[in-house]
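Left out: one protein chain. Kept in place: all the others.
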Amino acid sequence: MSEDKAPLSEERMQAMYRDMLRIRRFEETAFELFEQGEVMGGIHVSIGQEGCSVGACSTLREDDAILTTHRGHGHSIAKGTRLPEMMAELLGKATGLCHAKGGSMHIADVSKGHYGAHSIVGSNMPMAVGIGLAFHFEGKGQVAVVFFGDGAANEGSFHESLNLASIWKLPVIFFCENNHFASSTRVQYATSVADISARAGGYDIPGVTVDGMDVLAVHEVMVEAVDRARRGLGPSLIEAKTYRYFGHSRKDPQFGPYRTEEEWNEWKAKDPLLVAEEILGVTETQKKAHLDAVEDELQDALAFARQSPEPEPDDVYEDLYA
Amino acid sequence: MVKSNSGLSRKRLGEMYRTMLRIRRFEETADDLYMAGKVVGGVHVSIGQEACSAGVCAALREDDAVLTTHRGHGHSIAKGTRLPEMLAELMGKVTGLCRSKGGSMHIADVSKGHYGAHSIVGANMPMAAGIGLAYQLEGKDRVAVVFFGDGASNNGAFHEAMNLCAIWKLPVVFFCENNQYAVSVPAEYSTSVDDISVRSKGYDAPGLTVDGMDVAAVYEASREAVSHARRGLGPSLVEAKTYRFFGHSRGDPHYGMYRTKEEWEGWKERDPLIVCEKMLKMTAKQKKAHADAVEAEIREAIEFAENSPEPEESVALEDIFA
Amino acid sequence: MPELTYVEALNEALHEEMARDEKVFLMGEDVAFDYFGVCSGLADRFGRDRVRDTPICELGFTGAGVGAAMAGFRPIVDLRFMDFTTYALDPIVNQAAKLRYMLGGQLSVPMVARIPSGAGLQYGATHGQSLEAWFMQVPGLKVLYPSCAPDAKGLLKAAVRDDNPVMFIEHRLLYAQKTKQSVPEGDHTTPIGVADVKRVGVDATIVGIGYQMGHCLEAAEALAVEGIECEVIDPLSLSPLDVETITASVRKTSRCVIVEEGHLRSGVGAEISAAIQEAVFEYLDAPIGRVAALMAPIPVQTKLEKFVLPSTEKVIAAVRKTLGVAA
Partner (left out) sequence: MPEVKTRTISYSTAINEALHEEMERDEKVFLMGEDIALSAISPATAGLGDRFGHERVRNTPISELGFTGAAVGAAMAGYRPVLDMRRIDFMMLAIDPIANQAAKLRYMLGGQVSIPLVIRAPEGGGSQNGPTHSQCLEAWFIQVPGLRVIVPSDPADAKGLLKSAIREDNPVLFVEYRALYSLEGPVPEGDYTEPIGKAAVKREGSDITLIGIGSQARNCLEASDLLAREGIDAEVVDPRTINPLDVEGLAGSVRKTGKCVIAEEGHKSGGVGAEIAASVQEAAFGALKAPIIRVAALDVPVPVHTKLEAIVLPSTEKVVSAAKKLLS
């Protein structure tokens, strides 16, 4: 059995739970800051989708790569992105990961294998193919995971990328977080198949649909896909059915214009944190200890961000050409 | 793979044979003229693929639409495009279908429901979706067929167009002529599935693969797909396995560069004209009657084209805006 | 010095750079087979892994090029026809050009896009466009367009070594040229962002872009017979643009004609003209002239195509006009 496939220890499971909490609290904090006008540019929070971020990234090595979307805080944190610098980026500070030029939609921490959030829907998939190609050249068993939404699965780039990764047997995992809405457009309207994973058949690769609210279930299917990719057997398509509890961005409320309160409540009952607490038997004491630690970390990050200087005018010319 | 049964009348099959012969002779003539330096721009002949053109278009009405590719003479002729004006277009005459501005790669005869050859691989599929949409909005039971190659099936445009047609149930038939090569790149290398038709599953649409050298088989499969579309049930994907006996264009030989003589000869034995002649148990006399009639038509077309004037320079600045 | 054709020069540059740096690899439709000879011998020498045929998916493989570059490789993507870049603009414009900046310098995108362009072969409106002006408006891209064998080799080598995304534009009619030119021996690169004075003169400045340089030099030759001495400048690099060299010439000649194959409106010539008049307005004795494709798509028909495209005769006429002399 490969190292990837070893069973999860209690300690690792607790760490996964903690990571989900870190994401949840980061997102809540970010959203508050956003509403107070402290965040520069837009943000898209992933509250409700933490099971996907953590379930997926918990199977990765530090030298593996991820690419994510405009809704990418969760993946970033799960992949080890530094929180203070990430917060600084949101607040438009010179110390931000992207020196305040990219903002929330372009969070990246290349030092941690995080090749960026990409704000053009569908654009990250071809890039993931290229990173997979580089890994294939390097021969070190590295894997690239690209996160995208149900909306992106209807972009031409999805098709071209899966085909390329398949014919070249590249170590790329296409991880579709089907949160059921492309902005306001419901997946059942926009997508011609019930399970997006069914499209894997069009590229002769494995495709699996998993409960995205169950971090352990996500972890399990990812272990398979990662193992396959590391062994040079090529890409997989994973679809995690999940839900965002918040609106698309700020303009739309949690429910109302395009989804009902009943639907929202149904998904809320499957909150990935609740699910994990149940499976792991997290006690109140454990939960509080986790929460306290997370709170400290967040406060530190926020303090760092707030104390950081704003960029200088001349910085506009920096970082354009290498 | 779907093979033909013999449910087709001799008369109907004979008409398809005639269409195939017209295509064959037109393209041989076009190639001769090209070699004689009389054709303006490039030509891509479809010799070997005539059964696809004739079989599909036999299943269409005059008010249905086709859109084709750079290798589109066959589809054009089968859909009823006027030969003299088509040849005039090839020879750069102002009487040409496109007034000498589109050339071989953009043959269109909108009066016959031929919405154009399109030289950008993949570009015609979204347009076909739009024509299908127009037909649906009109509420008439017209159908649009879009021809494309194996190469185009790897283009993002294929994916987006298929999905759109599927979610909106548009009357569009996606007809893939898998002639095994995208220029020099073999389909088995470039395409992650053996049968391109399996990709239809990714859109919850019917898909089937048919012997593209057998005009009756193509006709039957097309009739099925066209009727599906006409009844408002949405798109189908039909893949015909076929072969071009010539090179991609004039830059490459029939074999020797990227395909072997053996492979070429293997397909040559299944020449769609020979296959059809056998099915019809055609006598030498019958063959000659067909050939003579076609020859007369071609001669007339050549005469028309040769005697047509070149365009005035001012034509270059016309037809830009309506 | 060795004598090479344009195609041979490009081919040598690719061979040398792939041998020099194993991070360099080539990807595109039919690159292993290669119709034009630019990639000759590469697949045999470096293997199909590094000389990688792709399906027809410009969006997919260009994006993959960006990704490989982000991960430390130096991909060269071959887009085959500039017209096909219309499928690959998102990875070029929204990703390659901006990633380094958006990510605050965390990575760079050392990718070269080789973009064969150009009309004159009766391929019509969608297989012969010159869209280089589009890329000039995208900060973060470098845009190079060599007009002869020595520049082709030196610039392609420089492009491969550059740590930024480079649009490297070639012309199909230059592929067809059989004439050989001297190319510097050994490992020579041509600097990016420096224009080249191809002919010295005092009466008028002609700025020629890419393939049109041939028409400019012919025009200068013909005008010299009448005693009109033109200075002919090849910018080589459209972005960054060496405005200095061009304006230095216009200070001397006071008259200027810009020649390009793209459509007139908002073409490369528009930027060069605007920049010149901004910098040396008081030296100008006549309006800056532009010769470019007329505002019609490129027709297939030979005569019509000629009518739409620039030519030596059109350059001569434009120079005469700026000098106020009749033919």
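Labels A, B and C are assigned to the chains in the order they are written; within every chain, residues are numbered from 1.
The rule is simple: a residue touches a chain if its C-beta (ideal position, glycine included) is under 8 Å from a C-beta of that chain, and two chains touch if they have at least 3 such contacts.
Model, not experiment: these values are computed from the prediction.
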Where the missing chain makes contact, among the chains that are shown: A, B, C
Given C:Y87, C:Y145 or C:Y211, the one touching the chain that is not displayed: C:Y87
Identified contact with the non-displayed chain, of B:M16, B:I120 or B:V143: B:I120
Omitted-chain contact residue, chosen from A:G74, A:G130 or A:P311: A:P311
Residue among C:M27, C:M70, C:L107 or C:I288 touching the omitted chain: C:I288
Residues from chain A at the interface with the omitted partner, ascending: 40-42, 92, 98, 100-103, 105-106, 119-122, 151-152, 154-157, 182-185, 189-191, 248, 251-252, 257-258, 310-311, 313, 315-317, 320
Positions on chain B contacted by the hidden chain, ascending: 65, 67, 96-102, 106, 108-111, 115-116, 118, 120, 122-123, 125-135, 137, 144, 156-157, 159-161, 163-164, 167, 318-322
For chain C, residues in touch with the removed chain: 59, 83, 86-87, 89-90, 93-94, 97-98, 101-102, 124-126, 131, 133-134, 136-140, 239, 241, 262-263, 265-271, 273-275, 277-279, 281, 284, 286-290, 295-297, 299
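Operating definition for what follows: only the chains that are shown with their structure count from here on.
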Between chain C and chain B, distance of the C-alpha-averaged centres to the nearest whole Å: 36
Distance between the centres, which are taken as Cα means, of chain B and chain A, whole angstrom: 45
Inter-centroid spacing, chain C versus chain A (mean Cα positions, whole Å): 40
Where chain B touches two or more other chains at once, by residue number: 154-157, 189-191
Multi-partner residues of chain A (each touching 2 or more other chains): 156-157, 159-160, 163, 167
Residues of chain A defined as touching chain B within the complex: 154-160, 162-163, 166-167, 189-194, 198-199, 201-205
List of chain B residues in touch with chain A within their complex: 154-160, 162-163, 166-167, 189-194, 198-199, 201-205
Touch list for chain C against partner chain B, complex: 29-30, 32-33, 35, 53-57, 59-60, 83-84, 86-87, 121-127, 294-297, 299-305, 307-308
